[in-house]
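Note that one protein chain is taken out, while the other chains of the complex remain in position.
Moving on to chain A:
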C-alpha cells in the first residue's frame, strides 16, 4: 500500500516540480520587489505636477498594460538583448525583468490610487507646517497610502505568480516548465498537470485567505 502511494505518478513528480516551484517563487518575489520600487516611482511620477514626468509615466503604464506579458518576455529575451544590443542574458534574468516591468505598471496604478485616496487635507496640513513636498509625502501621505496598497499588492502577487508560468516559453525552469519536462518523459500528463495546479493553489489560496483577513484588519 505504502509502496503504491510512494510509487504513484503524483508523488513521483514532486521532486522535479518542487525545483520548478522554487524558481517560480524566486521570480515572483524578486520581480515584485523590484516592480514595487519601479512602480512606486512611476506611480508617484503619474501624480507629478510636471507634465513631462506625468506623460512618461502614463506612456509607460499604457504600453506595458496594453501588451501581453508573453510578448514582453520574448521581446526582452530574444528581441531586445540579442537583436538590439547583441548581448544575451539568461532566461531567469529575462523572466525577472519581465515580471518587474509588467508588475511595475500595475503597481504604479495601485500606488497612484492609494496616494490619491488620501484626503487632500493631510498634505495641506503637512505643507502648512512648513514641511517640504518630499517630507510631506514621506512622513504623512506615504505611510497612510501604503496601508491601502497592501491588499491590491497581494492581489498583484497572485497575478504575477501565475504569469510566471508563461516563462516556460523561454525555457526558464519554473513550475510549469518542469512539469512539461517531466510529462514529456513519463507521458503522465494528467497526473503531472494536476500536481502543478495543486502547487500553484498551495500558494495562491492561502495568500488570498490571508489577504482577506488583512483587509478586514486594516479596515481599508
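Here, a residue touches a chain if its C-beta (ideal position, glycine included) is under 8 Å from a C-beta of that chain, and two chains touch if they have at least 3 such contacts; residues count from 1.
We adopt the following convention: contacts and distances are computed from a predicted model.
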Inset, instruction - Assign the chain not included in the display its UniProt protein name, restricting the answer to "Bifunctional protein PyrR", "Nitrogen regulatory protein P-II", "ATP-binding cassette domain-containing protein" or "Molybdopterin synthase catalytic subunit". - result: "ATP-binding cassette domain-containing protein"
Inset, instruction - Among A:42, A:61 or A:140, choose the residue that contacts the chain missing from this document, as touch is defined above. - result: A:140
Legend entry - Contact with the hidden chain (one of A:128, A:184 or A:197): A:128
Inset, instruction - Provide the residue numbers of chain A that touch the chain removed from this figure. - result: 119, 121-122, 124-125, 127-132, 135, 139-140, 143-144, 147
